[in-house]
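With one protein chain removed, the remaining protein chains of the complex are shown where they sit.
This part shows chain A:
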Amino acid sequence: MSGLERREAEARRLLLAGPRPPVPADLAARAAGQGRRLLRGRRFVRGAAWLLLVAAVVALCALTAVAGSSPGAAPPPPGW
């Protein structure tokens, strides 16, 4: 075992020997609650993004239809 390895092993022992904090009883429940909120938030953002995309497509279609049928876009009558 090299000097560095021995020192690392000693430091590891020091870390593992330290006092362990008590785990709060509601840790899993709190984390799961926060995780569910995170998922809900992500779902909401995804839903809003889809809605925005659909609205943009509909608006574009409507705009194209209106521009296509408006008299301004029609070819000029013959003779002009």
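What to note about this one:
Rule of thumb we're sticking to: a contact is a pair of C-beta atoms (placed from the backbone, for glycine too) under 8 Å apart; a residue touches a chain by one contact, two chains touch by 3 or more; residues count from 1.
What we mean here is this: contacts and distances are computed from a predicted model.
Remark: of the listed names "Pyruvate dehydrogenase E1 component subunit alpha", "Sarcosine oxidase subunit delta", "YCII-related protein" or "DNA-directed RNA polymerase sigma-70 factor", the one matching the undisplayed chain in UniProt is "DNA-directed RNA polymerase sigma-70 factor". Contact residues of chain A toward the unshown chain are 4, 7-8, 10-12, 14-16, 18-21, 23-24, 27-39, 42.
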